[in-house]
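This is the structure I want to talk about, given as structure tokens.
Missing here is one protein chain; the remaining ones are kept as they sit in the complex.
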Amino acid sequence: MTIQDEYRKKGWKNLPPGGIVDRPATALEYKTGTWRAFRPIRNKDKKICQNPEACLICWALCPDAAIKRVEPNELEFDMDYCKGCGVCALECPLKAIEMEQEE
Amino acid sequence: MSKITEVRFHGRGGQGVVTASRLLADAAIREGKFIQAFPEFGPERAGAPIKGFTRISDKKFTIKSAIYTPDVVAVIDPTLPRLVPVTEGLKEGGIVVINTPETPEAIKSKLGITDTVAAVNATNIALETIGRPIANTAILGAIVKVTDLVKLDSLIEALLEVFKGGVGQKNVEAIKRSYEEVKVA
Partner (left out) sequence: MAKAKTLGMMGDFAVAEAAKLCNPDVIAAYPITPQTIIVERLSEFVADGELECEYICVESEHSAMSACYGASATGARVYTATASQGLALMIEIVYITASARFPVVMTIANRALSGPINIHCDHSDAMLARDSGWIQLFAEDCQEAYDSTIQAFRIAEDKRVSLPVMNCLDGFVLSHSIEPVTTLPIEDEETLDGFLPIRDPLYKLDVDAPIAQGLLALPEFYMEIKRGQQEAHLKSLSVIKEVIQDFGDRWGRYYPVVEPYQMDDAEVAVMTIGSSTGTGKAAVDELRAEGKKVGLVKLRCYRPFPVKDIQAALKKAGAVGVCDRAVSFGSTGPVYADTAGAMVGRGGPLVKNFIIGLGGKDITIDTFRTMYDNLYADLAKGEIEEPVEWIGIRGE
């Protein structure tokens, strides 16, 4: 249950004072991946991006921090939060990322 | 009290939901009807599920609330029904007009809808006529065909006021195609 679902069950007497949200990191509950119309596919047909740690441009530029570095030298695209903005594909110097339409 | 027909559009921000609700109203006002068209959205961002409302009546009405018991539900984005209760409040005998590549029978059983469904592949029509997957004008053709709320010519006139030149003509083609291709079950 997201914080929104939880607060929807509350009436005016038991919502927290001052209109606050009483715990941190609730943005993580909101899976913005559902907004996607296009998804990034890395190294679709050939292994172009072999050494991501030497570059990390897509990781640095992703506005949602949805690209994760995985030890020792790999990247993981987190589809729970990737909105499909395409910045990674646009900026990749090797053109290793393609944007494909979501189902 | 003269009958007020209530249409509720469902789509995502950026898909032209608001424009669709307005064009329908514009078409009706050309026929001398009394109309109202307005959106309902939360944070204004592309991709957020939003609603557009259109009311049409032969006589003046004063109600200003959102539409809770629509006569017609129009779904512009086929990914929405699994996220949003699009048929909520649909009146008995109401109709759902949905943008989908599926047949009306298939979409009815897929979404568990028992009301009348009109299905049209508006996205595809839009891609083939306008060249972009913006289905809002295409779906209006289907709505007009199955509800008879306004005349097709009124809708086309209203559209050409907003979309001029070549773009206008392409949108007219989209409307005419969906008018012809919509299927009901």
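Note that the chains are named A and B in the order they appear, and that numbering of residues resets to 1 at the start of each chain.
The rule is short, and it goes like this: a contact is a pair of C-beta atoms (placed from the backbone, for glycine too) under 8 Å apart; a residue touches a chain by one contact, two chains touch by 3 or more.
Keep in mind the model is a prediction, meaning the values are calculated, not measured.
Among B:A46, B:A66 or B:L83, only B:A66 touches the chain that is left out of the view. Interface with the hidden chain, as seen from chain A, comprises residues 10-14, 18-19. The chain not displayed touches chain B at residues 1, 22, 25-26, 29, 34-39, 44, 61-66, 68.
Throughout what follows, only the chains that are shown with their structure count from here on.
Computed centre separation for the pair chain A/chain B is 32 angstrom, with centres defined by C-alpha atoms. Taken together, the chain A residues at the contact with chain B in this complex read 34-35, 37, 83.
Across the complex, chain A is touched by residues 47-48, 83 of chain B.
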